[in-house]
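Here is the structure we will look at.
Here the complex is missing a single protein chain, while all its other protein chains stay put.
As written, the chain order gives the labels A, B and C, with residue 1 at the start of each chain.
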Amino acid sequence: MAIRRGRGVAAINYPTGMNLGGDPTQALVHSTPTGNFMVTLSSVDLGQGMKQIMAQICAETIGVPTDRVVVDTADTDTGPHCMGTFASRGTHRAGNAVIQAAREARQVMLEVAAEELEVNASDLETDGQGNIIVKGAPQKSISIFDVALSAHFKRGRSISGRGMFLIPRSYPEKETGAMKPSTCYAHACTVAEVEVDDETGEVTVLTVKNVFEIGRALNPKMVEQQLVGGSWMGISHALYETTEPYYPSRDHGGTDFNQYLMPGPGDLAKTEIIVLERPSADGPYGAKGPGEMCANPQIPAVANAIFDAVGVRIDTLPITPERILRALKAHAPN
Amino acid sequence: MAKVPVQFTLNGSEKAEFIDSGTTLLHALRDKIGDTSPKGGCHQGTCGACSIIIDGELRLSCLTLAETCNGADVRTTAGLSEGGGLHPLQRAFLDAFATQCGFCTPGMIMAAKVLLDHTPNPSREEVVEALSGNICRCTGYEPIIQAVLTAARSNSQNVA
Amino acid sequence: MALALQTFSTVKDASAALKSAGTLYLGGGTLVVRATNEGDVSISGFIRSTEPSLSAITVSGGKVRIGASVTMAAIARHPDLALLAPAARAVGGPAIRNMATIGGNLFAPAPYGDFAVALLALDAIVSTGDGDLPVEAFLAGRDNSRAIVTSVGFTLPKDGGLRFLKVSRVKPKGISVLSITAVLEQAPDGTVSSSRIALGCMADRPMRARAAENALLGRKLTRDGIAPALAVVGDGTSPPTDPIASAWYRNEVLPVHFGRLLLG
Partner (left out) sequence: MELRKSYFADQRRDNLHEVGQPRPRSDSPGHVTGKTAYFADRNFPGMLHLKMVRSPHHHARIRGIDTSEAEKHPGVVKVLTAKDVPHNVYTILILIQIGPEDETVLADGKVRWKGEAVVAVLAETERAAQEAAAKVKVDYEVLPAVFDMEEALKPGAPLVNEYHGQNYYLYDSGECRKVRFGDIEAGFATADHILEQTYSSSPIEHAPTETTGCIVAPEGNDRFTCYTNTQAMFFTLDNASIILQMPGSKLHFVGGTVGGGFGGKVDVIVEPIAILGAKLTGRPVSFIYSREEEMQISSPRAAEKIIIKDGVMNDGRIVARKVTGYTDAGAYSRHSPYGAQKGAAHYPGPYTIPNVWIDTYCVYTNRTPSSAMRGFGVTIGDFALEVQMDKLARLIGMDPLEFRFINTYRDGDMKAHRQPTEGAALIECMQEASRAANWPVAEKFLAMSSYAKGA
């Protein structure tokens, strides 16, 4: 018996969003009488943290702490249209819509503050702590609490805004395929290290070192969540998962979590995540969509590492012990 | 359809219901009693989302008939934070960012609680074994393992 | 027909009730409640018995008797059954082990039923309401059995005399690619004097590897000594192809894992 070790690398890019119907998403933002802000959407949180991220984006744009923002989603009676949560589009599309809506609301807020402080709105800025201050004269200020009260009960202004993301719809050119299918691209490079048991074909992924470039880590802990979970799913795709283990034969499809194979908590590779940020021109605070691409580079990196370890190529997913063992036997002398 | 009585304590308070014979405890808890913290992820015993604690032991409420729990002490994640404050495990899951979609979380916390009740200072291997019946599709497990280890450490510090 | 559960204080009464069509005996529920949850409408009722002997473990003079309702968790933590703990812990995750019973494991189809593989290698006797049967005969007839299993009895091998291996794709809990239990006795010179080997997932139910058992007799547990046994360990197997592995793969790696179990 021999346990053979190998490593492999893969590099990928990934488009943000889609371009079906211009990939639209809308957002509404308004303030309550005491200067809290509601973001109203119909976007769906699948667990990636849409609600929290939209709150942080709105807070940054308005100039208030995140805990002053509440995100209300997804009720079609109140939330404006969102295309949906897929194609790495949620943060990017909804984030852009929220920024636009929040900017409009912020402008009204500054105008009301300007009336209260008897200055020009263009001379005002937020301190991020819940106050509006005169640029260069921070002693002259008013709280957003008081601005909202004034807007609601004195000035008759609605501190609110509308936001929409839409790109021109792109139809692929028939003969050349010229098209604009998406917006900014995220990037990744992964190095995987594996051990392969050359008598059974079993693979152990020892380490994965992932470098992801995602534009902007809007909330680094939440980015980490998604990248770590995605890296696990990539390894899972590489070695375990399928609903049709004997494809194209339709037989023996798994119907439960015992038969549908995924790495268990005892199968985890030591996972390293490094994040680079090259802000995109069109993303909310430069963010790109990391949700899908983070599960892609591990698959070829693991495949290449297996070749490095035992000298056989498995070009069919998933790379099961059986496929490796068959390849090893086919390559064996005599 | 004949109804049968069931009576047990849920998170310390007495519950009594008439249910259809053959009803699983998961259905009785969610649909009759109104504790929706155990989740129905498979109804096969393969995902662990419905994990609860019966008389101190981890069980799957989807495969347990409610009638067999008469007189039992049933605990769910919903009962952990009664009285306001979070249980150290709940706090550790928050701090470790160990939840994403959250659907597996109540079951994970039940599995972890039984572990820490019996093994206050578990090794990583013991944590992995304790969570091995619970599926998570979002996190890759590592943040959950770290949360349980952190909760164990904070427990032992509190004792010390 | 709605489902109904009937509980009896004696096995005798439960056995009588089990004669009605559509009823199944409820042990830990991991097999039969799953079946009804998944829509098996052929099951209309569950029967169970709370007779205390069903939950008892007795160990005396090397003889073990385990009540059919005893769970995998109870076996795994019993101080006198440490030898069997690895096989009991190989079943499911912690919640399943708190529910799954030794009686139920005898009915679990491949790729489940790893504990029954150990029982087969122990040459256990299965006691039912209808009498006692060797486990091998019981497993052969289990599909048509309507008798309630009451207990399982066997003689404890000497320390180190039982070797258990379960191979899974998913760790630490996945279901079996295959499992092997070997109960071996060795003479003072190290040669094998008695051997019983049982295989899981190498047929639709646990099976004995008799050719390998015979090939080990008189041999030492060295690479050369076990070679004849490895060559024949697959004799008579007809493993399933399922989502975990193909029959081809199971046959290919059986000798590899068997060898590692014997030499490890």
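Operating definition for what follows: a residue touches a chain if its C-beta (ideal position, glycine included) is under 8 Å from a C-beta of that chain, and two chains touch if they have at least 3 such contacts.
Everything numeric in this text was worked out from a predicted model, so none of it was measured.
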#### Entry: Neighbouring displayed chains - absent chain, whole complex
A, B, C
#### Entry: Touching the absent chain when the full complex is considered, from A:Asp45, A:Asp267 or A:Glu322
A:Asp45
### Message
On chain B, where is the contact patch with the chain that was removed from view?
### Response
20, 22, 30-31, 34-44, 46-47, 49, 76-78, 80-81, 86, 89-90, 93-94, 97, 99-106, 109, 135-138
### Task
Go through chain A and note every residue touching the omitted chain.
7-15, 18, 20-21, 42-47, 49, 51-52, 55-57, 59-60, 63, 65-66, 71, 73-77, 79, 81-87, 128, 172, 174-182, 184-185, 187-191, 209, 211-213, 215-224, 227-228, 230, 233, 237-238, 241-245, 247-250, 253-257, 259-260, 262, 272-281, 285-286, 291-293, 295-297, 299-301, 303-304, 307, 313, 315-318
### Absent chain, residues of chain C that touch it
1-3, 36, 38-39, 41
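Going forward, only the chains that are shown with their structure count from here on.
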### Chain separated most widely from chain C, comparing mean CA positions
A
#### Entry: Distance from the mean Cα position of chain B to that of chain A, given in whole angstrom
30
### Summary
chain A and chain C have mean C-alpha positions lying a whole-number Å distance apart equal to 47
#### Entry: Touching two or more other chains - residue numbers and ranges from chain B
44, 128-129, 131-132
### Task
Hunt down the residues of chain A that sit against at least two other chains at once, touch-wise.
258, 262, 264-266
### Query
Taking the complex as given, what residues does chain C use to touch chain B?
2-5, 7, 26, 28-30, 33-34, 36-38, 45-46, 48, 73, 92-96, 98-99, 172-173
### Summary
chain A contacts chain C in the complex at 1, 199-201, 240, 245-246, 252-254, 258-267, 321-322, 325
### Message
Which residues of chain C touch chain A once you look at their complex with the stated criterion?
### Response
169-175, 241-246, 248-249, 252-253, 256-257, 260
